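Submitted below is the structure of interest, expressed as structure tokens.
In this view, the complex is presented without one of its protein chains, the others remaining in place.
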Amino acid sequence: MTDPTVAPVLLIALPIVAAAVVLLAGLRWPRSGWPISLVALVLEGGLAAWLASAVFGDSGRLVHELGAYGRPGENEFAVGIELVADALSATMVGLIALIALSVLAVTRRAGPRGVPFYAAYLMLIGGLMGVSLTGDVFNLFVFLEITGIATYTLVASNRSAPAAVAALKYLIVGTTGASLYLLGVGYLLMATGTLNMADLAATLAGEPSFVDGPMYTDPLVLASFAFIATGLFVKAAIFPLHTWQPGAYDEAPDGVTVAISALVSTIGAYAFLRISLSVFTPAFFEATPIVATVIVTVASVSVVAGSALAVMQSRIKRTFAYSSVSQFGLVVLATGIAVHPDAGASAAEAALIGAVIHLVGHAVVKGGLFTAAMGLALDSDARTIDDLAGLGRQSPVLSAAMALLGLTLVGVPPAVGFLGKWYIVIGAMNADLWPVAVVILLSTVLTLAYVARLFEQLYFTPAPSGDEAGAEAPADTSDDHAMAADGGNSADDGTEEHLSDPTPGAPFGVVAVAVGAAILAILLGFAGAEFADALEPFVTEVLGQ
Amino acid sequence: MTEDPTEGTEANGETSSREANDEPSSTDSQLPTETDAMGPGGTYVESQVIMTTVRVVAPFTFTYGLFLTFHGGGSPGGGFQGGAVVGTTILMIAFAFGIEPTRDWLSNRTVVGLASGGVLAFALIGLLPLLVGGRFLEHAVYSDEFGLYHGKKYALEGVEIVGIAPIVSAIVIGLFFTIAAGFVGQGAAWQSSGPGSYPEHDLDGGDEE
Amino acid sequence: MSPGAIELVLFAFVLLTALATAAFRDVLAAIIVFAAYSLGMAIYYAVLLAPDVAMTEAAIGAGVTTLLLLLTIAKTVRPGRDEIFESIHWSGLLVVGAFTTVILVTVTSFPEIGASDAPIVSNPEVSQYYIEEAYHDTGVENAVTAVLAGYRGFDTFGEAVVVFAAGVATMVVLHTEVFTRD
Partner (left out) sequence: MTPLVDVLTSRYAYVLFALLLGIGLYMIVSSQNLVKKVIGLNLFQTALFLFFIASAYLAGGQAPIVHHGGKEATYVSPLPQVIVLTAIVVGIAVTAVALALLVRIYAEYGTLEEDVLREVRSDD
């Protein structure tokens, strides 16, 4: 079993098996959910690292032919399902594994807990892994639905009544979106007779002998793209299909919000990126120039509208939720630029690298922001931006993490938020899409507006009443947390140390993850150039240069 | 009835597991026969005709479900259809004999065991070929490497019989009983006040935000 | 291929029951009509030579779904309103009308029903391969089962997981840790 091609299947099967084990073990040991999840997700992390080292190392693109039905002949179609790990999916897998562990640390003390919760959580991870690794458009639907069901469940795991309403709304909108995706898959199947991504790309290009030529302008293929894109835009919460998202983020338990904000919409945006690049391929957009223009327009609207709506919110979680509408708009925008017929080789390359970096960067930053918000809510019951008044002194570590991550969100160098935007703007300008650069600038200003409000409340507004234990040895604590964050979110986070934690509200795990996210956001900013280099072969391959 | 959702979630795991362990009965179940767990409206009627019919029919539908499961290879049918029919048989019994007695008769261990066991069995059938360098769900390994007679066919049918069918039947049953038990949470206060009664929203007034 | 008499009757039946499902204000009436609709669909699938799907739609679509819907309204109260039919929601109708028109336009570029040169049927490397090789590759005669549990067994794994997830989901949603009772 030293063949890395087994890693993709293990990455998907392990959390699912663990979910079944959790439920079974829960019959006897009701508290076994957390330890079993921990073991499974640590192993998952190891597998993700193994996969990444193989993909970014010498192996390149890995294919696991499930059932070994393979391809009947040279250059013939796959009759089974294939799992495919390339640089993009390996990146997603690493991100999911890292955040999955962090969320486990975050929810350790603050909840939610319980046997069914951990089973649902593990299923979410299994679903996300499946979406990241599959090379088959229908299989992607199945895993998208596992992810969906697990997410609706986790939102509803909150005790509050509005959580159930938010979950139902999410379910109805999300399922309609998934059905539209399936409709698009049906049109593709009708036009080509296959579901394998690579074979679809070849058929659309007119390669097999039984098609007459390129099919890019076939009405079925165009309609298919429209349905698939709409369905995935619902999942990624692109304006105006984002309506489910703020409620779901706001009403979900805080720990769950961290997971879904960092991973679930991210996987929708990933799926869009994947299908655009690996199924329809840039040649499709070349043949139908209007499509890329529509994508860029829709995404631009989302970028601006999301930021504008974020500025108008008073609740912290809703502000960050709308901010995600804008940020995923940016990822889709970058995808649109990368496949835009007007974009030259260098512009497309920059935009695509920007899309991937922003996708990863946003997950880390937004997950960190929601963790910090959760910590502040536990510390001082802060739910609205006004509640943050004076917390810069009361909860210095969490406030600093939130402030730092907020700056990253704006795009202040050298953090990862800057890097992603930088590549995207370079791509837009090289492609002569000046309005897009203006849109990004406008959204940056709006982002600055709401982040500035956070700053103002945290550091420049006095707390409404007297702050008692405000300035208690801030230097010491930050040292502690920084050390813990370096060591990752290890097993004992938030157990014994909690007692000695100087901030009695937020458990250690929450603080550590918030600080860790802030540090990681900065480190990723520095490591971005190397990451871009590592992506280079993948980018040139999918862009077909 | 917590003001703050976070506070609620903080206690969430603890309280719900304690509730489940120490006091498993829902509000409805304390009155097993008078108002059935079908809830407001009390739709359960003890009918000798229905009970006898179900007693006669149930073994047949159960067998038919198993037949569908086992014969998916050569004719229409398979684990999903068979599992659903087996699960529905139990629901039929619940309709005839009352949900509460049926719930008592079917232990949670059985249902969870079937569901989780099905997932594990499916995964195991899929993963075993990896041990000898095969691929996930490579059924041919069972005949070629493990030397089982008709191994690839039995592995494929095994997926349906020990994987899918138990999961589907257990979950159909589980869904039915969890939904029938209803939600024992904040709203339960008014729910127990009698079948068909309308809630007083003021009870929860000002809870949120 | 033009529709025969059976197809026309089914067409009308399915369409009418669907419209009635949408039109009835009373939820119980809508559920019962919807069950009839599902059965009509199941027969339609059988006519279109999909016996496995017909059986599944009958057992799961018409059977389990209806049972669960009935259970749900038994747990909740039906709206006690006087109107028999829903009033028409014009803005919704407009949006949906536009959507349906778009779909109908795409339908004109579909291959004819039953055409032997439609890629989905004729693709020599996928569908035809299944027909020709399924028995050899998997040892079962029902090509649907062969594809379901063999070639696309991983989809089926995911599908089984979805069912399992739904079970876990109801426990989480309804805040219980047991399906039945300890």
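Just so it is clear, A, B and C label the chains in written order, and each chain counts residues from 1 on its own.
FYI, a contact is a pair of C-beta atoms (placed from the backbone, for glycine too) under 8 Å apart; a residue touches a chain by one contact, two chains touch by 3 or more.
Only a predicted model underlies this, so the values are computations on that prediction, with no experimental measurement involved.
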Partners of the unshown chain among those that are drawn: A, B, C
Contacts of chain C with the absent chain, listed as residue ranges: 1-3, 7, 11, 14-15, 18-19, 21-22, 25, 27, 30-31, 34, 37-38, 41, 44-45, 48-53, 56-57, 60-61, 64-65, 68-69, 71-73, 75-77, 79, 86, 89, 92-93, 95-97, 99-100, 103-104, 107-108, 110, 112-116, 118, 120-121, 126-127, 130-132, 134-136, 141-144, 146-148, 152, 155-156, 158-159, 162-163, 165-166, 169-170, 173-174
Residues of chain B (touch criterion as defined above) contacting the omitted chain: 74-76, 80, 168, 175, 178-179, 182-183, 185-188, 190-191, 198-199, 201, 204-209
Residues from chain A at the interface with the omitted partner, ascending: 138, 141-142, 145, 148-149, 152-153, 156, 161-162, 164-165, 167-168, 171-172, 175-176, 179, 182-183, 186, 189-190, 193, 195
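Operating definition for what follows: only the chains that are shown with their structure count from here on.
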Top chain pair, ranked by number of contacting C-beta pairs: B-C
Interchain centroid distance [CA atoms averaged], chain A/chain C, Å: 31
For chain B, residues contacting two or more additional chains: 16-17, 20-21, 108-109, 112, 115-116, 119, 123, 126, 136-137, 139-140, 185
In chain C, residues with contacts to at least two other chains: 137, 150, 153-154, 159, 161, 164, 166, 171, 175, 177
List of chain A residues in touch with chain B within their complex: 1, 3, 6, 9-10, 13, 16-17, 19-21, 23-24, 26-27, 30-31, 64-68, 110-115, 117, 157-163, 251, 253-255, 374, 377-378, 381, 383
Complex contact set, residues of chain B against chain A: 2, 4-6, 8-14, 16-17, 20-21, 108-109, 112-113, 115-117, 119-120, 123, 126-127, 130-131, 133-140, 185-187, 204, 207-209
Sites on chain C touched by chain A in the complex: 102, 106, 109-111, 118-127, 129-130, 133, 137, 150-155, 158-159, 161-162, 164-166, 168-169, 171-173, 175, 177
